[in-house]
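Let me give you the structure first, and then I'll get to my questions.
Every protein chain except one is present and positioned as in the full complex.
Chains here go by letter, A, B, C and D, matching the order in which they are written, and residues are numbered from 1 within each.
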Amino acid sequence: MDGFLLQVLNGLDKGSAYALIALGLTLIFGTLGVVNFAHGALFMIGAFCAVTLQRVLNLSFETIDETKTDFLGNPLKVKTPYVESWFGPEVGATIIDWAVPLSILLAIPVMLLIGLAMERGLIKHFYKRPHADQILVTFGLAIVLQEIIKLWFGANPIQTPPPEALMGVANVGAIVGLDLPYPIWRIVYFCFAAIIIFAVFAFLQFTTFGMVVRAGMADRETVGLLGINIDRRFTIMFGMAAAVAGLAGVMYGPINPPNYHMGMDFLVLSFVVVVVGGMGSLPGAVLAGFLLGILESFASTTWATTTIPGINQIIIYLVAIIVLLTRPRGLMGRKGVMEE
Amino acid sequence: MFGLDKKDTSLLIIVAIITLLAPFILNPFPEGSAMAQFNAGYPDLMQRFVIFGIFAVGFNILFGLTGYLSFGHAAFLGVGSYACVWMFKLLGYNILPGILLSLVVSGIFALGIGYVSLRRSGIYFSILTLAFAQMSFALAYSVLSNPKFNLTNGETGLQVYTDDPQVLMGPNSPTVPNLFGLEMNATYKLELGPWLFQFNAGYYFCAIVMLLVVYLAIRIFRSPFGLMLRAVKSNQQRMGYTGLNTRPYTLAAFVISGMYAGLAGGLMASMDPLAGAERMQWTASGEVVLMTILGGAGTLIGPILGAGFIKYFENIFSKINDNVLHQWFAFMPDWMENAMVFIVHPFIGKGWHLTLGLLFMLVVIFLPGGLVEGGQKLMRWIRGDRRKKKAAEKAKSTTTTEPAE
Amino acid sequence: MNVKPDFSKNANMATTAPAFLSVWDMHAYYGESYIVQGISFNVHEGEILALLGRNGAGKTTTLRSIARLDNPEVRHGEIWLDHQPLHKMRSHEAAVAGLGLVPEDRRIIAGLTVEENLQLAQIAPPIGWSLERIYELFPRLGERRRQEGVTLSGGEQQMLSIARALARDIKVLLLDEPYEGLAPVIVDEIEKTLIHIKEQGMTTVIVEQNAVRALGLADRAVILDTGSIVFDGSAAEVLENEDLRSEYLAI
Amino acid sequence: MGILDIKDVSKRFGGLQALSDVTLSVKENSVHAIIGPNGAGKSTLLNCLVGKLIPDTGSVMFDGKSVLGRSPYEINQMGISRVFQTPEIFGDLTVLENMMIPCFASRDGAFELNALSQFMKQRDVLETAEAMLVDMNMADKRGMHAASMSRGDKRRLEIGMCLSQNPRLLLLDEPTAGMARADTNNTIDLLKEIKEKRDITIAIIEHDMHVVFSLADRITVLAQGTPLVEDDPQNIRGNPKVREAYLGESA
Partner (left out) sequence: FTNEPTGSSVTLGFNVPQTGPYADEGADELRAYELAVEHLNGEGDGGMLSTFSSKALQGNGINGKKVEYVTGDTQTKSDAARASAKSMIEKDGAIMITGGSSSGVAIAVQGLCQEAGVIFMAGLTHSNDTTGKDKKANGFRHFFNGYMSGAALAPVLAANYGNDRKAYHLTADYTWGWTQQESIAAATEALGWETVNNVLTPLAATDFSSYIAPVLNSGADVLVLNHYGGNMVNSLTNAVQFGLRDKMVDGKQFEIVVPLYSRLMARGAGENVKGIFGSTNWHWSLTDEGSKAFVKSFGTKYGFPPSQAAHTCYVQTLLYADAVTRAGSFNPCAVEEALVGGDSSLPGISSEANRGFLFDGLGNGQTLYRADDHQCFKDVLVVRGKENPTSEFDLLEVVEVTPVAQVWYEPDHPMFAGGNLGECNPGA
């Protein structure tokens, strides 16, 4: 039973990541109609915002310790981070410790900027081009971004641990009298995802912005005729989607250490999630994200893998196929969006 | 000629000449010169050019012509390879049964997957094919490679072992893939001064197969069937109201293009008798999509150009290293040499992906419609804009846009 | 018969009454197809101009050019609306400047209800008729306000499209075949509406195949043929001119 | 008993009863016009005939066989062709190719894997298509991309495509809307001629009374989803109910 609940939690957690990425992807893909293969790369760049901030905070000056030697037998250079020397070792260490949450502050403007630049500089010219061209150009961009990160940070994963205080496990089952130890940071991630999802929904639901964007996607020309500068709204939308992806990436760092191609790992599944959720539907994307996350978790349990070997690797796709065959437009898709 | 009109015939003849002379054309630089790095005229790469060309041409029948973007075509390539290697293991190294089985198996696979996937269109179709391919990949990679039931040999790839049955192999049969004794890896080397040209049996076999299937593709493009496929792409609704049943058309296109992929897979295994699961992964499916778009979806030779483009960068650029760079820039003063190497370094060797990514972007941005379109633009530019002016005057009344070529 | 445009005459007219919307030597292209080949005409404040011509003459192209849509591309020429240089604007700016276009295929936005289609028009200033006033004029739309716009019948869509233009405070109304597909009663009704708005000072350009109807309504007419103006004069003149009527309008 | 028998057909969209118990019979070799206010359900009725919609109740028999439950291509193969209210053509193909496709459909049936012959060498099909283009007065546009034609031209192409199939029953949904007067007259003549030459039955929806009265042998007036009257053209013109609900004073 506990094992079962644990897998539900795992599923929710995986689902959070899928849902967040799929949410941004839907904004771009299901709403603006652009197939953005660079979305995974945005997620990755978000994670590397955290890495960067961590690096920056760890910028150090070197002092030479004569008593020790380095691997070549020379005197050892000891590094002390500037923040520790400026704010004192205690405070400095705390700041470094909180690098990941702090990098949210860095990631929001950076991702918005990247999103805006990307839309203005590139995507803008591709709204009217065939999806095939969009795929090619965004895939090219994804590779370029990925390679630049690799050039800079290397190919190996880089640890971005959570703050000390949020490490370790908490017994989330305690309230109902169960023993359910679960990593604190994963709980944080889930809550964070819930907040972001809610915020995005609220923004699109309770503002006319959402309606305008939907209309603009259906018929840009006519919306322009009604005096609305749809381009600007598309740009904002794109920036928002990039920011959502970036934040999802920042917070994901402590769960699994970022590497340059974590985006690609998520990309394909995110597309599946968006489509299973139904094109053009934000709730659909979120629902499908959680659904597939939980399914994947269950299929990876010992019980499942021993009963049906390999089920964990095919379950998502199998379910995707079943959903798409029984529901023509995914779980909650709108008619006419990318059906041709 | 061959039941084609003049334009298509000349296109086919040009393609034929280029493929047959490829060993010369692809090796323009003398051995040992600094530019020799850019030579692509060695058997393995030439084989890849034509094999992926076949794959992309087939894919284009579905995507370029019919408008269905399959994201799982690599699955058919993969099953084709596995089928072929299994024939090697069971019957022997003659490639004919292998390739035939590749065609049959991939055809059956395509029929099944197509039947289900074609119930949806647009992105929903794409994701269905992707899901099927990823499932096939997972099956090949792990499920079907467990020691008890090893059909695929997992990550290592399916190989021929000396203790395999190979029932049709005589004591003197060659122990490499061959066509009735003609070994696929047999290469005749021609040295002309500092140049070295390689004529490889396997390459010519693949090249002839490619010419045949390109010819077939042209016939399909120009046939009533091909017209119907273009109609499907343009307006499926209207097709129905015109009395045409779109399902068999799309399914036939799907199966044909799946069999092209299977054929490519079979040829791949025939050139190098190993079938790896990663051939079926989504990245491989994505690659053929990129090839087709890059070259020009819906055009006849675009996909082949796209395939060549990507394979060239993968194989040639990844092999350039700093050492080579230093040789290139050796004529410069040292500081400049180092600076140049420093600048170019990120784009070659392990940076070949970066170069490829940039080129993808440049091509779509500046050559909408792909390399073929780019080529046409270039031709027009060379012919001068005299005709353009005339055309502009005429365009008012007739905007004659030739269909895909 | 000489029906080539006579710009000196145009210029004369410009002196008699100031042009409200004026198009000067406009050349428009679809890609490399040269469609509108240097046309000039003026529309005066408060008048209705009928833009006539055969299929493919370039009427829609002209309206789209004035509305500053991305396609066609206007490569040369000037367009002024009430002293504002439309030719320097993009379509949404032209709309804010007071231009309203009712496009030929109605362009009801999929996924939005009737009411949302109207609300959409009232997001960017300046805002025109209130929804109540619109529903009063077109009760059918009021009844169907929650229905998805694209599922309306053809005629209802046409009403919605006109209503959407009126929902904005516009200075010039460009109508591309507004009567197409409408029942005769409705045509009468819309005609009355047009007269009604004209009385309130609206300047209108109307493209219509039903030349008789259009000429009955219009003050002035411009006839286009293969991208050039072949006639520019009063509506009555067209009705009188047998050659013009049979050659370009088949009436 | 006519060639087409519609019995008690009803169709509901959510809260809207679009058709209620429509019964209508079209006689072989006649031209039957369906007129009525916008949103009366005329297009909906046609949609029920070609398999686009399935009525909630009722039956539709064509030549003694039910069409309900069949897919559009089967219905077309039975001999019913339809022109849509908004032109449905193959935009990416040339005009000639557009015209050839229905010819193939009538020659080869719903599906044929003729992947090795060349479509431009199919003399019979090519000739029919070319002839049709000449009939439709579009021969000079044969190489043009269908999508880049003007609206009126698209509609003419679509009519041509349907006619080239030699259907037994031709359904026309506002075929001349947006068409220049001259071409409207041409189309009327063409339809008359074809009707005379071949055994063809036509059901036409039209708001242009000129067209209706030139062609129709019989007229049904549909209002709010039910047939109001069915009668000969002269009687319809005089019917006060029809005048009020539909024609207005101008007819």
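Going forward, a contact is a pair of C-beta atoms (placed from the backbone, for glycine too) under 8 Å apart; a residue touches a chain by one contact, two chains touch by 3 or more.
Because the structure is predicted, anything quoted here is derived from the model rather than measured.
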Chains in view touching the one left out: A, B
Residue among B:3, B:30, B:97 or B:349 touching the omitted chain: B:349
Per the touch definition above, residue among B:64, B:114, B:157 or B:226 touching the missing chain: B:157
Hidden partner interface residues of chain A, rising order: 2-3, 6-7, 10-11, 13-14, 17, 68, 70-72, 76, 150, 154-159, 161, 167-169, 181-183, 185-186, 255-257, 259, 261-262, 265, 296-298, 300-302, 305, 309, 312-313
Hidden partner chain, residues of chain B it touches: 39, 42-45, 48, 138, 141-142, 147, 154-157, 159, 162-163, 176, 185, 187, 198, 272, 274, 276, 278-279, 314-315, 318-319, 321, 323, 349-350, 352-353
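By definition in this document, only the chains that are shown with their structure count from here on.
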Centroid spacing, where centroids are CA-atom means, of chain A and chain D in whole angstrom: 53
Between chain B and chain A, distance of the C-alpha-averaged centres to the nearest whole Å: 34
Touching two or more other chains - residue numbers and ranges from chain C: 30, 33
For chain B, residues contacting two or more additional chains: 397, 399
Chain A-facing residues of chain C, complex: 67, 69-70, 90-93, 95-96, 100-101, 103, 107, 109-112, 116, 119-121, 123-125, 164, 168
Partner chain C, residues of chain D touching it in the complex: 13-14, 16, 35-40, 43, 85-86, 148-153, 156, 174, 177-185, 207-209, 245-251
List of chain A residues in touch with chain C within their complex: 208, 211-212, 214-215, 218-219, 221-230, 334, 336
